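Quick one: the structure is below, questions incoming.
Left out: one protein chain. Kept in place: all the others.
Take a look at chain A:
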Amino acid sequence: MNVEIIVAIILISYLRVSTLTYDVPERWKKPLKWGFFSALTIAVLDISTLLNSEISKVLSLFLVGGVIYVILRYEELHKGKQLVYAWLPLLLLSLLFEMIEYLFPAFFNRWDDYFTSIIFFAVVWGIAIWIINNKQRKTLEKEKIKALAREQEFKATEEMKIILEQQVAERTSALTAQKEELEKALSDLNATQAQLIHAEKMASLGELTAGIAHEIQNPLNFVNNFSEVSSELLDEMCDEIQKGDMDEVLALVEDIKLNMQKISHHGKRADAIVKGMLMHSRNNPEQKSLTDINALAEEYLRLSYHGLRAKDKSFNATFRIHLDPHLPQIEVVPQDMGRVFLNLINNAFYAVNERAKKSKEEGIDGYSPTVNLSTALYSDNGKGYLVITIGDNGLGIPESIKSKIFQPFFTTKPTGEGTGLGLSLSYDIIKAHGGGLEVISDHGLNPFAPEAHSEGDKQGTVFTITLPYENTTKL
């Protein structure tokens, strides 16, 4: 076997193995395979002496020459270069020495030792280069591995970054959607609140209509009746004039004059009610005006009472009115204050009616449903206050819900009967007037109890409205 075929086999097998820094090029896979098998075949034939050693030598030379040529010629096979540099000296020297041996055998024999030494050095050179080459390759591979690891790390980081960015984008859009949803919900709520406040206004107007109808009908009846009777009296007067009974005529004149006053009085009464109703339903910004609180409270007490009477035939209650005749007029928004009175008075009548129903069910006699309205003027440390109390001897407010009664939408009435806004709005209105709204309720604290019904029963509720009275010089 010759050196050429060994180097050829080493080179080809080396090229056929992929490493980290080298991939066997696709187009060289087949030629390398064929080259490898050809080299093996030549080697086997050479060893087995089936092939003439000269022919095998020539074939080997061509093969190794071809391999070296393609390695140097094609960049993709660069891996083999170092190996070529390692073994090329050995190849050339062995070829040279063989040629010398063949052409000048005597000379060769004489210098044989030197030639062998040179060959030995060529082998050592080849091995050394090979080792260095391997070392270099390993270092390179290590670096390559490191680079690959770094690249992978970078890739992973990039991927993570993309994922994170996606997540951030998703979160952001989710949050934006949520924010928009919340904003919409808030604006819906605001709209609903406005609607509810309006609805409450309209509901209280609805409660008022029956009372208003009754309250208008009554003065109208008087207007009609007194004008009719006046015309009858005028007929009579004509008769008396013809008879010449001047005393009677004068008496009739006095009656007619009184009737005219009554007509005017009841006409004004109806007028005031209609005006009050219009003010109550109005939705525009309401203005403060100098208001007679006594008249306003009494008007709403009557409206409430007659409204409830008209709605529920079985309803009845006594109301007592204790108004301070010296109560000064104060600046309030009359329709707002009217709503407060209406709410509180309606509640009072509701409470006494519920207690009346309960008493009836339980067969208790002697309960007399009573609602009290009173006004007074107080002064305290040079400050003046109008105090309006609305008391009832109704069921009273249980301790457990006392803290909730001023909360919006809190109601003890069955669904659909109360908006739960009455007291909350009343509280807001009184606060807006710089006043206070307080409640004393249940068992034993109703100051009106003794006069309202039998001794010992002090169940009920009293709402106290305090309104500041600025003009204290009169106090």
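Please note the rule applied: a contact is a pair of C-beta atoms (placed from the backbone, for glycine too) under 8 Å apart; a residue touches a chain by one contact, two chains touch by 3 or more; residues count from 1.
Simple rule for what comes next: contacts and distances are computed from a predicted model.
Chemist: Write down which listed name, "Amino acid ABC transporter membrane protein 1, PAAT family", "Lipoprotein", "Fis family transcriptional regulator" or "Transport permease protein", is the UniProt protein name of the chain that is not shown.
Modeler: "Fis family transcriptional regulator"
Chemist: Which residue, A:S94, A:N259 or A:N294, contacts the hidden chain when the whole complex is considered?
Modeler: Among A:S94, A:N259 or A:N294, only A:N259 touches the chain that is not shown.
Chemist: Please identify which residue in A:N221, A:S264 or A:S289 touches the non-displayed chain.
Modeler: If we include the chain that is not displayed, A:N221 is the one touching it.
Chemist: Which chain A residues touch the hidden chain?
Modeler: For chain A, the residues touching the absent chain are 214, 217-218, 220-222, 224-226, 228-229, 232-233, 236, 255, 258-259, 262, 266, 305-306, 309-310, 313, 316-319.
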